[in-house]
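A single protein chain has been omitted from the complex, and every remaining protein chain is retained in its original position.
Entry: chain A
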Amino acid sequence: MQTSTKALSGAVADIDDLHHEKLLKAIFNLSLWNFGPDVIDALLELIVSLAASNGKHVDSCLDMLVSNFTPPNKVLDMLKQPRGLEKKERVLPRVHAALKNISELVPMAASRLSSIVLEQMPWKSKRNVDQWSMKRQLIYVENMFKLESGAIREFVGANMLKDVMNVLRDLDVAIGWDDILHDDSSKGVFMIELEDENYADGDEDADADGKLPSTLSEKSLSKNLTAELLDSLMVQTFEHLESSVSNKRLSEVFDTLLSSFKDTVLNTYKSKFTQFVMFYACALDPEHCGTEFASELIDMFVGGHNPLTSRMSAVAYLASFLARGKFLPPAFVASYLGRLVDWCWQYCVMHDGDMNPKLHQVFYSGCQAMMYILCFRMRLMVEIPLLKSQLFCMPIDKIFKHKLDPLKVCLPSIVEEFLKQAKAARLFTSSKTFVFEDLLVSNLSRDFGGLERLDMFFPFDPCLLKNADRSFIRPNYVYWKYVRTTYHEDIDDDDEEDGSDGEVEGAAEFDDDMEEVIISRSYGDNDLEMDEFDYAMNKMSITPRNNSSAGLRMPSRIRPSMSPESL
C-alpha cells in the first residue's frame, strides 16, 4: 500500500480526473483511521501532491481530509479508551498538517475549506440526534476548534467559530422550552427561579438518565439527546475558550464570537443556553471581554437606527448580564446602569406623552432593564458610598414619576421587587399603590413586549445544562436566592448551605476606606472555603460596615415571601 501510494505521488501530474476517475474515487474514499502511521504519511503526501498538481482535485482532496475528521463507527465507540485515543493522536494531527500543507501550496484552497467543513457537518438543523451522530458531532467540532486555533486560523478560524455558534443555536432552538416551567403567570419571575434552584439542587439523584430536571424527562428521548449534545458541545466550547486564554488569543476569539452573537443569537429569542458562551468568555476576562460585551449591548440599545426588536433584545441581554455576572464589580454595573438611566431620562424629556406600551416599547424595555439590574445589585451599590451617591444622583424617581408611567407597564413582579428594595434603601418611593397579586405578567407588559414577548426575556436565566453549568457557569453566576436585598433583616446564618452551591453574592471586596473595588474572580473549591470563612467572620460583627444608610442590613438569605424556603 505504502509503495504503491508513493509511486502514485510521483506520477500525479499524469493522473487525469476523467480517465482515472475510478482510481481517484478509490483514493478519496479511503479512511486514514484504518492504517498505520507510515501508510497514512504516504497517503497524505499523495493527497497533497494531487491538490497541488491540478486545481480540479483541490475540492476532492479537501473533502477527503475533512471526512477523516470523524473515524469509522467501530473506532468511534472506543474513542475514550486508550486504543481509540492512540488512533486519534495518530490520525488527526497528520490530517491537520496536510490541510496546512495544501493551503501553503494552493493559497485559494483555504477559502474553499470553510464551506467544505460546513457541508460535511454530521449533525444539521432539523435532524434527530442519535448516539452515533452525537459522537461524530463531538469529534467533528473538536476538529473545527483545532482549525480555529491552528496554523491556518487566519483563513478559516472565524468561520469555524461562527459555524460552531450556529450549531449550538440550532440545537438550542430544537429543544422546545416553550412548554416548561415559565408559563405559570401566577408566579413572579424571582419565585420561579427559587423553585428552579431548589429543584436543581435537590434532585441530582433523580437525574439518573439525563442531564435535565425531571420535568423534562417526560420529553421524547431525542430531545434529551439534543440537550445532552448541546451540553457536551458547550463544555467543549468553554474548554476551547480556556485554551484561548492560555494562548493569549481570547480577545481575537471574542471579537468573532461577538460578531456571531450580534448576527444570530441576539435575535433568536428561543435561545436559552447558547448565549452562555458569551457569558463565560466575559467571566474569563471581565476587564476586556466584559467591557466590550456590555458596551456593544448598550450602543445597540441607544442606537436609534437599529431595528426595534434588536434594541429591546440588546437591553434585555445587558440587564441580565449585569445582574448575573458575579465577576462584574459594582462600579462596572453602576457605570452601565448610569448610561441606561440617562438614556431613559432623555427619552422622557423628548417624549412628553402619556403611557402607551406599544408606542414606547424601547423606553419600557429600558426601564424594565434598570429595575431588573437594581433588584440584583441595589444592595451592593448602596453599601459603597461612592456608588451610592452616584445612584442617588441618577434621575430614577423622575423617570418613574413621568407621565409615561413605566411602573404600570413593566412586568409586575419586577416592579414589585424593585419598589420594595427602593423603598428600603430610600432610593425611591412610589406615591401610587400597585396591587399586582404576585402576577408575572400584565396586559400592558404583554403590549410592550410584542409578539416576541420581549417583556419576559431574561436571556441569562439559570443554565439548565448540567455539565456546562456545574463546572463553568455556576462559579461565575449570581443566583437570586443568594442575592442580598435591601429590605431583609440580617439573621444568623448557621443553616447556610455548604458545598459547591454555597457561593456568596457580593463578589467585590473593599478596603478600609471603601474607595476601591477589586474585580471579583470566579471561585474554585479552595476559594469557596476561604469565602465561607470570611463570610462567617463578617457575620460575627454586629456593626454595619458603614453608617451612611439606615437601610443597610447584614448579609442574609432571601426568604421567599409566599413559599417555604425549601420546596
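Please note the rule applied: contacts are C-beta pairs under 8 Å (C-beta built on N, C-alpha and C of every residue); 3 or more make two chains touch, one makes a residue touch a chain; residues count from 1.
In this text, contacts and distances are computed from a predicted model.
Per the UniProt record, the chain missing from the shown structure is "DNA-directed RNA polymerase subunit", taken from the list "Replication protein A C-terminal domain-containing protein", "DNA-directed RNA polymerase subunit", "Protein YIPF" or "RNase_PH domain-containing protein". Remark: the omitted chain is touched by one listed residue; of A:92, A:106, A:156 or A:473 this is A:106. Of the candidate positions A:2, A:34, A:54 or A:335, contact with the hidden chain is made by A:54. Of the listed residues A:13, A:85, A:308 or A:349, the one in contact with the hidden chain in the full complex is A:13. Mapped onto chain A, the interface with the missing chain covers residues 10-13, 49, 52-56, 58, 104-108, 111, 305.
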